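Just passing along the structure, written as structure tokens.
Heads up, one of the protein chains got dropped from this complex, but the rest are sitting where they should.
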């Protein structure tokens, strides 16, 4: 199934790639070689498969349903897919991978969410009051655990005002400033986790920008704007006041080589990336 | 490897069997059909293999190193032996079998020990003061756990005055009257275990007698004397005063069929039962 | 040996209304769908589901009105439907009590049940609303009074670490289901279960339950499975009933047998957006179908042949998955 592609490392021009392409590519670039990476269903899978083909050939991919070190040649549609098993080091079950996660073995996790606040707290559970909801979402799944226990987490999100919120309706997955129970007190993640502090959200990649976090204040700031996105456009699509003070400029677009790998090797069937 | 034997159900006469034969046979008779039986290395393995060939063909044998439902045709020399794996339902590991034990799934366990007291407390750890020992033995192994969590336990012991003691030097494995820690108070097993009370020692089979327990007082009493053993002989070989009030008479000797199975099918190599 | 073979109907008849139930599989993979459909046909009611995660099968049970309590961490159809509409409606109507945990929590709840301990400790989910005591829904409903021995007195506990001074750790209560229904590739006639590929949380779920029902693609001789016992998942003695039902996990997928039927799940997910759509779908595919065999015939052969997995890859190389 592996194809040899001409490696064209020139950046693609606007119009030559979609927002989803840029998301996947930007996410893949977060992976360092040799890292242990935990990936959820969807764009995260695209990102790790792309990373394995480009900058991080030695990364070890853990899928939460129970595979470690997958070398899939066919894109898994979900982490329970038999395609995750192909070429993996071990196919076991959740207990195995969640124990290893809690043991502190995961360097990087890719996750998604429905809502996020400026501290990186994520909601995947409910819109509206939990006790009287407007809309029920699937729930935490492993989002919460993985984000609690990985050293770095990268969230891949859709940029909308109603999704980038001052306060999330339900705090499913912990950011840098969290509510410690049973007391209910808000505190810095470092304080809440104490000796079991392993890290936290490292970046948020939306279809408009890349964000990072100031670990001291716990606040999100804009790192790069995607090509064509202005500070004004981004602020309009965000429910809290953005910090542009550390913005480094434009997000690097995909290279032609990355796009070729995405479309010809990673997702030739067009499961997540329908051909234009 | 299975041999068809003529089933001679006549009892053997004294001199036609050894003390070890009687131990194994008496132990095998404790197994009810369809029970889940946990067996340790040595005579317990002989006993369950004999039971599976006679009165309890549907018993499920668990060996603590990690096999369930063994159908060994070659006698395992220890519970870690590959012979335990033959024909078993699952070969896994200790976590699997000890979890199931603690879940309350084990009906009967066969165990041994170096010392026992009248409450069925067993010592497999040390002779003398634990802090200044005369002789160190192997230690608990799973003896303690299995005896804590099986519904019935049968101990197979050598009858000697120094082994059947008023008080064991170290309480490795819990009988009917135990010391509850951290307080150190002596109490009935039922009280010590509370809601997690599953049962306790059900019989002790020595080379001279079969003992059972009064579950209310927690005291051992003599159930049957092996052929040729008198009350006097037994008391001489016991370090505490024996209760003969419920003695039912003589232990039934092995049948010729049982002996044939022991020597021809279970242990033809003479590992535990050298040929006379 | 007791004969453990039952018809699908008989096996499902062992499940009582009001029971606490769990299942094999993960989201839309290796779910005991044939048993789920039969549960619906037998009109099971007031089920208390406790699942490491849920999926299409759960939405069907909820849509049919079979569920009164759900303890889990996730519900949906993966790629084929992001919103659990049936659950959404039943929450709003107050017909279902929903108790949210995280994946690690509910997994450890099963493992605690499997190991016979009342709880396990975990670091997962600190600082989140999953631990918010205001959201203890079984507590709010007054069901943590000990009357139902399968509902613990608390949703969570907390305890300091006395060994390494790592601070206060979270305790999750054991899950103690009445019944676990497993779909596996193979089961022996005495009950030994072999699962190929990922085993998800099947081992924990089965061992936590008091009764285990196994539906398998094929019943094979025990002796065959016992030749390689290090490849088996569950020992025979904990299995109470076995049923042979080929394609019995459809529309969910399973390693080495068949892929997910995404179009089928999408159809259900779309229909489930409304109460009447759900009913129509159930009428057509469940109540209007007398048996598992009728269901397979209604699906037809060519549909199934597209889903059948390739022997080397263990997934289908024929199923159309994307838009290309």
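Note that the chains take the letters A, B and C in the order they are written out, and that residue 1 is the start of every chain.
Basically, contacts are C-beta pairs under 8 Å (C-beta built on N, C-alpha and C of every residue); 3 or more make two chains touch, one makes a residue touch a chain.
Fair warning: this is a prediction, and the values are worked out from it, not measured in the lab.
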> Wait, the hidden chain, what does it touch out of the ones we have here?
Replying inline: A, B, C
> Quick one: which of C:69, C:182 or C:196 touches the chain that's been left out?
Replying inline: C:196
> Which one, B:144, B:159 or B:224, makes contact with the chain that was left out?
Replying inline: B:144
> Which residue from B:7, B:33 or B:78 sits in contact with the chain not drawn here?
Replying inline: B:78
>> Using the touch definition from the top, which of C:120, C:138 or C:282 touches the missing chain?
In response: C:120
> Going by the touch rule given at the top, which residues of chain C touch the chain that is not shown?
Replying inline: 116-123, 146, 149, 152-154, 157, 159, 161-166, 169, 171, 173-174, 196-199, 230-231
>> In the complete complex, the non-displayed chain touches which residues of chain B?
In response: 41-42, 64-67, 74, 77-86, 91-95, 98, 101-102, 121, 125, 130-131, 133, 135-145, 148-149, 170-174, 178-182, 184, 187, 189, 192-196, 267-272, 274-275
> In the full complex, which residues of chain A touch the absent chain?
Replying inline: 34, 36, 58, 60, 67-69, 71, 85, 87-92, 99-105, 149
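We take it that only the chains that are shown with their structure count from here on.
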> So what shape is it, when you link every pair of chains that touch: line, ring, star, complete or other?
Replying inline: line
>> Centroid of chain A to centroid of chain C, CA atoms only: how many Å?
In response: 27
> CA centre of chain B versus CA centre of chain C: separation in Å?
Replying inline: 40
> Taking each chain's centre as the mean position of its Cα atoms, how many Å separate chain A from chain B?
Replying inline: 57
>> Can you pull out the residues of chain C that are in contact with at least two other chains?
In response: none
